[in-house]
Structures are given as structure tokens and as C-alpha cells.
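Remarks on the structure that follows.
Here is chain A:
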Amino acid sequence: MSFPLLTATAALPALGAIATAAVPAAQRVAAKWLALLVSLGTLVLAAVTLVRFDPDGDRYQLTESHAWIKEFGVRYELGVDGIAVALIALTALLIPFVILAGWHDADPHETGSRRWRPTQGFFALILAVEAMVIISFEATDVFLFYIFFEAMLIPMYFLIGGFGDKAHEHGDEVAATQRTYAAVKFLLYNLVGGLIMLAAVIGLYVVAGNFSLQEIVEARANGSLHMATNTERWLFLGFFFAFAVKAPLWPLHTWLPNAMGEATAPVAVLITAVVDKVGTFAMLRFCLQLFPEASKWATPVILVLALISIIYGALLAVGQRDIKRLVAYASISHFGFIILGIFAMTSQGQSGATLYMVNHGISTAALMLVAGFLISRRGSRLIADYGGVQKVAPVLAGTFLIGGLATLSLPGLAPFVSEFLVLVGTFTRYPAVGIIATLGIVLAALYTLVLYQRTMTGPVKAEVAEMPDLRVRELLVVAPLIALLIFLGVYPKPVTDIVNPAVQQTMSDVHQKDPKPEVEAAK
Partner candidate 1 sequence: MENLIALLIAAPLLGAVVLLCGGRRLDAVGHWIGTALAATSFVIGIVLFADMLGKNAEHRAISQYLFSWIPVGSFQADVSFQLDQLSMTFVLLITGVGSLIHLYSVGYMEHDERRRRFFGYLNLFLAAMLLLVLADNYLLLYVGWEGVGLASYLLIGFWQHKPSAATAAKKAFLVNRVGDMGLSIAIMVMFTTFGTFAFGPVFDSVGKTGEGKLTAIGLLLLLAACGKSAQVPLQSWLGDAMEGPTPVSALIHAATMVTAGVYLIVRSGAIFNAAPDAQLVVTVVGAVTLLFGAIVGCAKDDIKKALAGSTMSQIGYMVLAAGLGPIGYVFAIMHLVTHGFFKAGLFLGAGSVMHGMNDEVDMRKYGGLRTYMPVTFVTFGLGYLAIIGFPGLSGFFSKDKIIEAAFAKGGTEGWILGGAALLGAAITAFYMTRVMIMTFFGEKRWQPDTEGHEPHPHESPRSMTIPMIVLAFGSVFAGGLFSIGDSFVHWLEPVTGHSEGNSPVSALTVTLATMVLLVVGAGIAYAQYGRRPVPVVAPRGSLLTRAARRDLLQDDFNHVVLVRGGEHLTRSLVYVDHTLVDGVVNGTAASMGGLSGRLRKLQNGYARSYAVSMFGGAAILIAATLLMRAV
Partner candidate 2 sequence: MNPVNYLYLAALLFTIGATGVLIRRNAIVVFMCIELMLNACNLAFVAFSRMHGNLDGQIIAFFTMVVAAAEVVVGLAIIVSLFRSRHSASVDDASLMKL
């Protein structure tokens, strides 16, 4: 038996979480370093996975399979395809930056009782989320996936509810109330989605007799497993609802602005760049593969919802007065693009959507983390409290602008590649939808540039006059992300090479082919 690489990639942060939580109260700096090291170790393992993965090889690679609950045919089954590998790499890549950016976010206000250890908890929770997200990407057993899909809510709940911005415009009491509200809302939304999915998971077991993704897909393909049309549709809806809450898709999105607004910037990044990606990833892996016919049946409605998400999210972002909520609504718009790409059912759309997940993770991380640095300096999330920052902190303003430009998909930066692929992929099958979605790029420019103009340009406000520029630790967080944005914008081929074969497989699962061009162009 070969070395269980996938298990190790998920187990390392899990063990790291336990170890970090166990660090004595007085040693909180050690806890930080331990967490950082563990996340870097995970990054190494993820990189090894990436290297060992052969894009032209089998569909699922590095597979592991062990019996787990024999009575119900539940297996501990792991395996990655190109899409999963890319997302695992993204997750492993972002966590060190999240940890580094949140270095001081959980320092205790005063040294209280000796058992009070918020720092240890904060970093342990982040690592726990990482472990669960990674195993969700790896699981090819529906039940195994479900368990971790749900379980990651618990550490997220504590991260949102337990740690907020130090400074708050209405004082600590109000901040705590709003945080609790946001955390509970996050939990309830996702729990409802999860419960409906649980019903669908059980239904799937009743119909199929086991939980193995590969076996079910194979059985459906060779006709040995027949699913009635209505059964398939109900099961699809059950799965899709949970993923649409997590993604989030309009109108199930309202938990995201609250959660991202109240959480600290690194946790907000964790929500939108890492945890939410499990939702869109699962649409590609589970919805399309398990229920190809139902997916096609639901496509028109989903496309419309995605389109609403794109436009609606962008318009609401324009109307926000709070920096973090603005980024949250922008994310809703971007998730609309991802879902649009997935359900356009073209190779450009789906490769674009996968690439979009990766790029959105990086670009939002860059923008949100810089926004977090900004907020921690001034102690306010309101856009109106800023002005003229570029004069006093040019590097901060510059990185903020690049993050913003990535958000508006400027060509040359990574998100452009994915956004254009999604748009082209949608357009080839649904021209009208593609054209309306293109409106999103104008609106994206609007909210990003308005944000930049109001916070960074103009006369210097008295409150920001003393603002220090980015520190070394902060620059260390932002610079690699920006470098990556530029690299993947200029040369996205390494990622598309990994993703393309997996997308082709998915396309053949749903029995779809790319529309042919009207005329065969001369070469």
C-alpha cells in the first residue's frame, strides 16, 4: 500500500488543530508559529499532491478506500480529480496567509484568568476548518462528504461569533450582539440546507444502495441503476439547495454579508474564499455527476438565479456603506458567475468556473485582507470614515487598488481569464444570458472604483493622517497573492491543463458537447 497522501493532507491540519489548542495559555506566540508551520506543511503536502497528480491519467487518482460503516455501505473513500486538486491547492495556499494576516486578531485584550486562551482557539479553529474543507474536496463517498460538509459549520460558527474587529463604531456590546446574530444566522442557514441535503443523501441510499460516487455514476451510466425522473429531480434539488446556500446563490445569500461583515477580515476570507468554494465544487462533482438529467432539467431556473445573483449582488455592492459588506456582495456577484459557468454546460464555462473558484479565492483574499489592514488602522468599517489614504499610505492604497482591479477582472490579472471563459462558455449556448451577464463587468467597475475613490483619494481626512503604511508582515501577506494574480493572469495554462480533462469527463457525464461554431474558420 502506498503512502496515503490525501489522508495525510487532511490529517496534518487536523492534528495541528489539536496541538495548537493544547498549547498552554502563556505560550500564545508559540501557538501562532505552530499553526503557521502546520499550514505551511499542509501546503507542502498539497504541492506534492499537485505534482503527483497526472492530468492525463485516471479520473480519480491517489485513491484510498476503506470500509467504515459496513451496515450502511459507508466507505472512507478518497480520490481527487483535476478540479479537486486545484481547489485543495488553493485552500492550502490561502490558509498560511489567513493565519499571517490574523496574527494579532485574537490577542487577548487583557491577561485574564490563566485558562483564557483565545489565541490558541482562533488558530486551532482555522486549522480545523482547513482540514475539513480539504477532506470535503477529497471525499468520493457521498456520506463522508456530507459529514465534513456539515461539520465545518461548527468551527466556522465559533470563528464568526467569537472573534470580531477590535474597534466597532457602536461599541463592544453592540458588536457582540451583531456578531452573535451573524454567527447564528450563518449556522441556521447552512443547517437548514444541510438537513435537506441529509434527506436527499438518505434518499440516494435508498435508491442506489450505497454511497460511493464512482459506483453510482458507473451504475447509472451502464444502465444497471435506474432512477425515476421525479426521484432524480427531488434528490437533485435536495443536494442543490444545500450547495446553493453555501455558495451562496440568490435568494439564499443574506447570511453572507452579515457573516463577512462581522467576522474579522481573515475569517471573512476563510468564509468566502475557502468554505463557500465547497458549495460550488460540490455542484460540479455531485449534482452534475449523480443527477445529469435533473441538472439539465433545472438549468434554466438556475441560470436565471445565477444571473440575478450577478446583477443583484453587484448593484447591492454599489449601495453599501460598509467596506466588508461591499466585498461580500461583490462575492455574491462572483458566485453567480461561477454557478453560471457550471450550468452553462460547456467546457469553457466549466473550466472557467473552476478557474474562477481559484482566482476568486486569491483576488478576494488580496482585497479583503488589505481592507482588513485598513480597518484595523482606523477602527471603522464605514467607507465614509476614510479619504485620501493613498497620500499617507501609498503601498496600502496600491495593493488595495490591485485587489480591486482583480475584482473587476482587469485583463492581465487572473480573474479576467476565468470571467471571460465563463462568459464565452455561457454565450455559446445561451447568448442572451451571456450578454446580460456581461453587464456585471460594468457594475463591478462601478463598485470597485467608487470604493477606491471614496477611501483612498481626495483630501486626507484628519483621522487617517497618521496612518502607517503596510508593515513587513502585512506586505508578506499581500505581495505573494498579487504576484500570483499577475502570474495566473498572464499564464493560466498550468491550471487549465489540470482542470480541462476533469471538465471533459464531467461534460461527458451530463452527455453534453460544446456547440459547434457556425462556420469552420480557415486556418
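Picked so that all candidates are chains of the complex that A comes from, given by their letters.
Just so it is clear, a contact is a pair of C-beta atoms (placed from the backbone, for glycine too) under 8 Å apart; a residue touches a chain by one contact, two chains touch by 3 or more; residues count from 1.
These numbers come from a predicted model, not from an experiment.
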{"item": "Selected neighbour of chain A [touch, this complex] from 1 or 2", "value": "1"}
{"item": "Partner candidate 1, residues of chain A touching it in the complex", "value": "188-189, 250-251, 253-254, 312, 315-316, 318-320, 346-348, 351-352, 388, 390-391, 398, 405, 410-412, 416-417, 420-421, 423-424, 427-428, 431, 434-435, 438-439, 441-442, 445-446, 449-450, 453, 456-460, 490-493, 496-497, 500, 503-504, 514-523"}
